[in-house]
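All protein chains but one are shown in place.
As written, the chains take the letters A, B and C, and residue 1 is the first residue of each chain.
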Amino acid sequence: MSVATALSGCLDVERIREDFPILAERVHDKPLVYLDSAASAQKPRVVIDVMARAMEKQYANVHRGLHWLSERCSDAYEGARDKVARFLNAEREEIVFVRNATEAINLVSYTFGHAALEPGNAVAVSQMEHHANLVPWQMLRDARGIELRIVKVTECGEIDFDDLAQVFADRRVKLLAITHMSNVLGTYTPVERLVAFAHAHGAQVLVDGAQAVVHRRVDVRALDVDFYVFSGHKLYGPTGIGVLYGRRTLLQSMPPFLGGGDMIGSVSYERSTWAEPPYRFEAGTPAIVEAIGLGTAIDYIQGIGFDAIAAHERALTDHALRTLSGIPGLKIIGNAQDRGGIVAFTLNQIHAHDVATLLDKQGIAVRAGHHCAEPLAHRFGVDSTARASFGIYTTSAEIDLLAAGIERLKKVFS
Amino acid sequence: MSVATALSGCLDVERIREDFPILAERVHDKPLVYLDSAASAQKPRVVIDVMARAMEKQYANVHRGLHWLSERCSDAYEGARDKVARFLNAEREEIVFVRNATEAINLVSYTFGHAALEPGNAVAVSQMEHHANLVPWQMLRDARGIELRIVKVTECGEIDFDDLAQVFADRRVKLLAITHMSNVLGTYTPVERLVAFAHAHGAQVLVDGAQAVVHRRVDVRALDVDFYVFSGHKLYGPTGIGVLYGRRTLLQSMPPFLGGGDMIGSVSYERSTWAEPPYRFEAGTPAIVEAIGLGTAIDYIQGIGFDAIAAHERALTDHALRTLSGIPGLKIIGNAQDRGGIVAFTLNQIHAHDVATLLDKQGIAVRAGHHCAEPLAHRFGVDSTARASFGIYTTSAEIDLLAAGIERLKKVFS
Amino acid sequence: MEDSVEDLYQHLIIERARAPHHAGRLVHIDGEAEGNNPMCGDQVHLMFARGDGDVVQEFAHQTHGCAICIASADLLGDVVLGRHLDEITSTVDAFEEMIRTGVRPTRRSEFDKLAAFAGVHAYRSRHRCATLAWQAARTAIIRMMEAHHG
Partner (left out) sequence: MEDSVEDLYQHLIIERARAPHHAGRLVHIDGEAEGNNPMCGDQVHLMFARGDGDVVQEFAHQTHGCAICIASADLLGDVVLGRHLDEITSTVDAFEEMIRTGVRPTRRSEFDKLAAFAGVHAYRSRHRCATLAWQAARTAIIRMMEAHHG
């Protein structure tokens, strides 16, 4: 249960690996090589333990419990909110706990989207959004009669700023909803530049940080974003918990999303009044134990430090790009200047599903498909790709195993 | 980690208590007497362990993972859905995983409510609803211009069937949303009778089973309900997971709730098609580990058996009503014919908050306030009550400790 | 039980809740404010009368709620009488700080009594009961200052 330490900006991967029980598992009698962290990250022992301990020692429902267990459990739950707030450089009132990034985006769409946007307004997203940051806006478009505009990405997988300028030219875009890191191309988007641009054109900005928050320090004040969302399970935390950051004044102006206990001021049969944010947006019994687990995951990765994490990711990504691009027939999708530890590729005649299954047979876990970004795949002229993605516990030896595994499966088809 | 066995319809409480680690804890240096299970139940060792094991051995994101860990984790997640389906006597396609009962009700309100109800229609709820089954309908009323009608409860805390008949007389009620067990009065409502009545008047029925499902076998086919909702955390399961049962044909007719990954058929930038239920209603990465934990909780309580659980609850409730009603100045709210293990009371001049805190000082955890049913409290002429509620691990000795604790705290104020 | 009551329900609190010294109404009112906590039905109504130079001369409260809430409104009365509005505001700040931290402020003699509430800190859900009257007092003071000077 040691927390790995950062050694001169560089990360001691072997020590970190010891913190993750699952990495000792074998798959098809081969050591597990887990290259699917972008779908969901594995959990360190400290997170698993803190959740078990919460249920063994200090569990009760939170808020107004008036008894000791409830008070302690509420302290832990609200303490997790404080940790998330510090993590993002936000105020605690700006942190809403949700299930995942998807729910966070939908929450904004159902509240801000319905209350602040009107027919004639437009929402802009990019071509490289995850379905989570596309479908809710299509639903809002169809419900509210707003317009949905798609900002193009270039052939290397970067935001096309010329197209962005066109999309914003008539100043009808009131919200830019954009990813901070593509879960297919690995591209980091220049959020500060995008935010400055959008604000100058009278639009608010929601940033989907589901991927980026895992790899880089995120400071919502420095980025000047209006909304920022992420999921706990990709950040080495539990499933069932995610975060919506919203600028305080925006949250205060928004109507509630779900109605029920804990989000009200007072209730009569005729009408109800709403609590202040963040509680206005947290109806019913929250994912208490999961929030506590997320707080511990944040402690854990802050103990490692983002300087070390970012350096590790850079080194791994460089190694992967070099190694994989040397494989004949292998084509990597996207080559943005600023990119991180996600590599999606196609392999000649071999379907991505077969690639994934045949790698799995060798103990190597990658993902295959459109990665919940179906139109982006079509934009790049493919149905599906195989995707390897890296976490703090990924080693360059694992990337070599991936390359060797690809060579072997090619033989099966030759 | 023994699973308690049912001994001739009667439950071996001491053995069950050993399954719950937290019950060995001390509070203020006194043994914990946990009488707040209606707010949230404690977790047996098997649930805590299965969650830890899922994260230690077989964790990955679910659905289309194509690799071994993802396949095994998907099996476990979908296996939990099968367990819930059998538990309720439903089909697996009728089981939607949500965060909690509150989200389940809001889901129905945002989908069925918006798609199937029109201005001029009405929704009926009872006077004894939890805010979770009142506020979403107020929000729907204000958004859709439907009417919200309140069915009265009698002085003993039962549904007033004369009033029900009036509320339905003009046949404009299209949905009856009603609790199966009041979390304040302990009243069980006669769901079969209510469903027959509502159906005969052309209305669908949503039943809030958050409390009832813990104590009684629920068969959605036998009850003939259209929607049934409950929370995992009250059923000795994890936080962050809950269930919406919806009749298959109804779910199929409903538009989606949240947009994102996993709930789509196919997606283009222009438009998307929806997956079949239940997936249509599960956007984004679900509470995977929590669903698995809920499946284990269901196994656990089915191992005990509802005959034993119901008998135990009846005995405890009888004992509690007898013991507490003997305390001078103590007044129990509600005395329905069919009532379960929840006893809310007032104590002369002593405010419920003081009662709860002074009991807490003796290690006894009860809840105080309006219990998220503020208008119901006012209906009975009080601001707040203290509430003791019982679980499978509650003993009649604990109820005696409660009575003794109340007598002691009365002395402080005398 | 008596020992464990000590940390939270000190005798002073119980006494004042049962028989408040300052409960009632004023005939002449210079400033007043209400506070209420819909969550638990606590309600306070504070009334102040002022002499020269912003000094509180009379105080009364009508409080409906739990023992903590009533006693805290009543002990507020003890510390406001005869004191300057500015001084009171600083006591309000210190009281709220004590509830937040659980630490009794040093070098403030009025906290010889008020320290009875320090134990409320451990019960986050009761903070509001203890501070309701004090928040109302701040409002009433602001109103009196504005009425006088502006």
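Going forward, contacts are C-beta pairs under 8 Å (C-beta built on N, C-alpha and C of every residue); 3 or more make two chains touch, one makes a residue touch a chain.
Fair warning: this is a prediction, and the values are worked out from it, not measured in the lab.
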| item | value |
| --- | --- |
| Neighbouring shown chains of the undisplayed chain, as defined at the top | A, B |
| Listed residues B:G145, B:G265 or B:G329, member touching the removed chain | B:G265 |
| Sole residue of A:H28, A:R271 or A:R322 that reaches the chain not shown, by the stated touch rule | A:H28 |
| Contact residue for the chain not shown (choose from A:E94, A:D226, A:E313 or A:E374) | A:E374 |
| Chain B residues that touch the omitted chain in the full complex | 63-66, 70-71, 74-75, 78, 265-266 |
| For chain A, the residues touching the chain missing from this view | 28, 350-354, 357-358, 361-362, 368-370, 374, 383-384, 408-409, 411-413 |
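Note that only the chains that are shown with their structure count from here on.
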| item | value |
| --- | --- |
| Centre-of-Cα separation between chain B and chain A, whole angstrom | 31 |
| Centroid spacing, where centroids are CA-atom means, of chain B and chain C in whole angstrom | 39 |
| Inter-centroid spacing, chain C versus chain A (mean Cα positions, whole Å) | 47 |
| Residues of chain B touching at least two other chains | 28, 353, 357, 368-369, 374 |
| Sequence positions of chain C contacting 2 or more other chains | 38-40, 123, 126 |
